[in-house]
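Complex shown without one protein chain; remaining protein chains in place.
== chain A ==
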Amino acid sequence: MELVAKARAGNRRALARLITLVEAGDAQAQTALAALYPYTGHAHIVGVTGAPGTGKSTLVTQLALHWRSLGRTVAVLAVDPTSPFSGGAILGDRIRMQSLGGDSGCYIRSMASRGSLGGLSRATGDAVKVLDAAGFDIVIVETVGAGQAEVEIAREAHSVVVVEVPGMGDDIQAIKAGILEIADVFVVNKADREGVERTVRQLQMMLHLGSGEHRDGWEPPIVQTVSNTGKNIAEAAAAVERHFEHLKNNNLLELRERERIEREWKMIMRESLLRQLLQRLEPQQYEQLLNHMAERQLDPYAAAKQAIETVLELS
């Protein structure tokens, strides 16, 4: 595929086109992904997530600038929510990423969450593959840590940075949010604000509340940063890199990749099976089953069983 060759040769327009293509997820996207896939598996994929207003975009910008200063190429995928009503979205992360402009070693792409949970992680995962195949050393995926979908996306990264700020809710909020378990590195941003010690203490407590065993034998470090001034950005970047080294040195990277690929494969099969099933189901029968469920004559499990059995008998 010509676009793939061009993108790999550094053509940014081709790269941008490829992302549009895989985001749409149609047959053409599959051709593109097949051509890209052999070149993937080299980038360090870093997820950055946290509540709105924690300064994620500014932190991502600073991390990217830091890694650029070390000569490494960086791509940023900034995911923002789609309006559930209109299907449109306002993607504003670039406003805070201006200082990354005019650098050919850096690429920023905004992405709207569009459809479903599964759809989002598929589209993001595929966009990451494009950026990985295009040869970026580091791919940063930034998501608002406000829902399950975002947590899922962050989970797909090699290293997950969870951003907190002082004075946002009590410690129970931190447990509820459900993003603490996925963190490989904690960044307490805006650390020049009051209450930073308390936030750090609470995080430390949370980390030791559990079974005492840390995932992968790695205790997530807590780094205090001030993104606006660049304070401790190098430390945060170093923590992320140390985590990646830890994965590599303990054969965990291969394991994680295998698990991720397995999840992805199963998800694709699930989506594909459902699509094929629905294609083969007679529209009348589909309506009938739906009506029976709405009238409470049939429960969804029985209806699913009936639909599947009908299609299997036909084939």
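General observations
By definition in this document, a residue touches a chain if its C-beta (ideal position, glycine included) is under 8 Å from a C-beta of that chain, and two chains touch if they have at least 3 such contacts; residues count from 1.
Note that contacts and distances are computed from a predicted model.
When the unshown chain is looked up in UniProt, the name that turns up among "ABC transporter ATP-binding protein", "NADH-quinone oxidoreductase subunit I", "Methylmalonyl-CoA mutase" or "Simple sugar transport system permease protein" is "Methylmalonyl-CoA mutase". Of the listed residues A:L21, A:A43 or A:V74, the one in contact with the hidden chain in the full complex is A:L21. When the missing chain is restored to the complex, the residue among A:R12, A:R201 or A:K305 that touches it is A:R12.
Counting the whole complex, the residues of chain A in touch with the unshown chain are 1-3, 12-13, 16-17, 19-21, 23-24, 28, 31-32, 82-83, 85-92, 94-95, 98, 101-102, 107-110, 112, 114.
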